[in-house]
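What you see is the complex with one protein chain gone and the rest in place.
Entry: chain A
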Amino acid sequence: MSLRSRFGLLLVWLALLAGLLYYVVTGLKVSTDLRSFMPPARTPEQRLLLDEIGEGPGSRLLLLALDGAEPDTLAEISRQLAPRLRTDPRFVRALNGEGDLAALTEDLLPYRYLLSPTLDTQPLDRDFLRAELEQRVQDLGSPAAAWLKPLLGRDPTLEMLKLAEAWAPPGEPERYAEVWFSRDGKRALLLVETVAGGFDPAAQREAMDALQDHFRAIAGDARATLIVSGPGAFTVHINTATSEEANRIGLFDSVGFILLLLIAYRRIGTVAAGALPLLSGGLAGMAALALLFGGAHGITLAFGFTLIGVAQDYPIHLFSHLSRSRTPAEVARLLWPTLATGVASTCIAYLAFFASGVDGLEQLAVFTIVGLATAALTTRFGLVHLLGSRPHDAAESAWLAALWRRLAALPRPRWLAPLLAAAAVAAIAAAPGAFWENNLAALTPAPPELVARDAELRAELGAPDVRYLLVIEGKDAESVLAASEKLDPLLAEVQAAGAIAGYELPSRYLPSAATQRARQQQLPDGEALHAALAAAQQGLPFKPGSFDAFERDVQAARALPLLDAERFFAGPLGLRLKSQLQPRDGHWIGLVSLTGVNDAGALVALAARPDVPAHLLDLKHASESLVAAYRTRVLLSLLAAGLLLAGVVAVALRRRSRIVRVLLPMAVTTLLILACLRLGGVSLSLFHLIALVLAAGLGLDYALFFEHAEDDEREQRRTLHAILVCSASTFLVFLLLALSSLPVLRAIGTTVTLGVAFNFVLALLLARPRQETFPATEK
């Protein structure tokens, strides 16, 4: 092709890519919520987990500490920060310890007599009122008078204060200047609940940024700093750390990779053009996801890009086989059967993921199939036309010729494969330690200093446990609230025994209708209350009529329709109750958060009692069982994929000896990788599995090309060159990942690095046809 038409083709190609990019950017919604990556729940525990993971009150709480300035400055910032956050729609609540007397709106104020527990034990009679009024006289004589005075006329028994205390989180921290402080008095503490789920990194990032913005706006140039902890903060931290490290490694990788290709092919244009097929594959894959699913999970994309990394080998095969005697198009045509066999069998194998029934895996299959096919087709029909006619011929390299001869002379004993396989199986079986790692968090651990700080803040703030949660289910809100009230004394016993430090029940905010009705019936009528009040005031200096507003409120409360969840939800504390009481698929659930769990056994025992109307949700156990279920599906899909792949390869190669030669290296390699990981004490996770699939894909290509090598020695040298460049570049890329400090990157890196090494050696030893082991005569 002429230079001009090559340039034209490049422009058209780039324009197409730009169009795809635009479509992907506008059409593909990337979700980061962990829940959408999980398989459908099977057990009730898993169902609750999927609903609650990231949504449970515990996981949505952020613990805030203000540090680094004078306590008075910090207290002032805290006082301004909390109301600002309350008006921000990204937060459900913001607590800093300030008495929130506005917890009931004006029209709900008379409800205090139905919400406060006072009337359960104490009628509003003369004796009770007398004792209370005596206290109020003393209050008026004390410094507390300043803030109690406005309340007294309407609320002489201070029910609003009792409610405010009951609604404060259990185990309240110390205070300084009205707001929560750490025990050492150096940090102001706040508790903030986000609307976003705790395991949704994008939404949590937004919430964290909002926190910093609000804080900066208030703190101005004060030296104070804001510390944020909690599951959401960890999610953001881990996500940032992982992507930063991945990007850093990616940069080194790219530089190394490009250098390697430049050394191998000596043409800048060739190397640059070689990026186009993979780029096209990635964009086409994402466009397919946008078209078919409208969106994709971030993890699907990360796995997907790992898997289509094998497509970078396609241009390499083409480049290494270029010579002056054939046009690039001819070279591509000759290579195509081999390349197509590898691509087609891999693509067909991924079809197995469609049977998994998991959205994330189906998306992965679509992305990978479209991506690989696009990369292969663009290599075959697009890339070849961009290449110049004076390529670097790998076969002319003297050291490659020497290496080829040496490798060709290597002994290839028939017993090698069975021996290695048997040794690997034995090692896998004998290695100690758990085979599977079900705790996804173990792969993305939060730094220990952050965990320690979180524990410290959690203890100071009395924030709820993120692992255990009691769940009440009922046919309606009323039955959940009734069960919650029944649970109250039982949990009080568990608390008294020291198994937990505290608990928070939905009925603490909204008592059941039955309880409200009982309290309502305890309220005296107008005359009785007036008489009792008059008798109680005997000898006390209150002016006549001081408590008219109180009498009016009590009479109003007698006639109130009982407060239901609907109405409470609309009030200032509505969101708070909503996070603990929710309708779901025709029934209602109540969530009881627990604080300072010391003895999970006591909770298990409590939940097992037949009279206890709740069950214990162990989020860790549930998520691990979910991961195990997920993995089972992945394994089944992989098994099916393996069979499909073998079938396609069998159809393509027909002869049994050829089929065995191609499939054996990748099968033995897989066993060897597993053996190495197990001997290294590694428990396997989903990330290892995905990496194993990539390694197998690489191995298939190496074996196919070695197996297919032509009789011509120069052509064989070119094949060797191709596979050397492929494996060296892949090895380099994943070796850096393997050296990462982050377990998740290390898992993928180690597995693929091992895979490349084993696949290369085994393909060399096992895949090449036996009768051609002797060097052909030099042509």
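Note that a residue touches a chain if its C-beta (ideal position, glycine included) is under 8 Å from a C-beta of that chain, and two chains touch if they have at least 3 such contacts; residues count from 1.
One rule holds for everything that comes next: contacts and distances are computed from a predicted model.
**Student:** Assuming one chain is omitted from the figure, identify its UniProt name from "Acetyl-CoA C-acetyltransferase", "histidine kinase", "Branched-chain amino acid transport system substrate-binding protein" or "Outer membrane lipoprotein carrier protein LolA".
**Tutor:** Its UniProt record gives the name "Outer membrane lipoprotein carrier protein LolA".
**Student:** One chain is left out of this view; which of A:Leu21, A:Ala41, A:Leu109 or A:Leu140 touches it in the full complex?
**Tutor:** A:Leu140
**Student:** Which of A:Ala177, A:Leu400 or A:Val761 sits in contact with the chain that's absent?
**Tutor:** With A:Ala177, A:Leu400 or A:Val761 as choices, the missing chain is touched by A:Ala177.
**Student:** Out of A:Pro89, A:Pro413, A:Pro541 or A:Pro561, point to the residue that touches the absent chain in the complete complex.
**Tutor:** Among A:Pro89, A:Pro413, A:Pro541 or A:Pro561, only A:Pro541 touches the chain that is not shown.
**Student:** In the complete assembly, which of A:Leu152, A:Ala532 or A:Ile748 touches the absent chain?
**Tutor:** Only one listed residue reaches the unshown chain, and that is A:Leu152.
**Student:** Can you list where chain A touches the absent chain?
**Tutor:** 72, 135, 137-138, 140-147, 149, 152-153, 175-178, 541-543, 546
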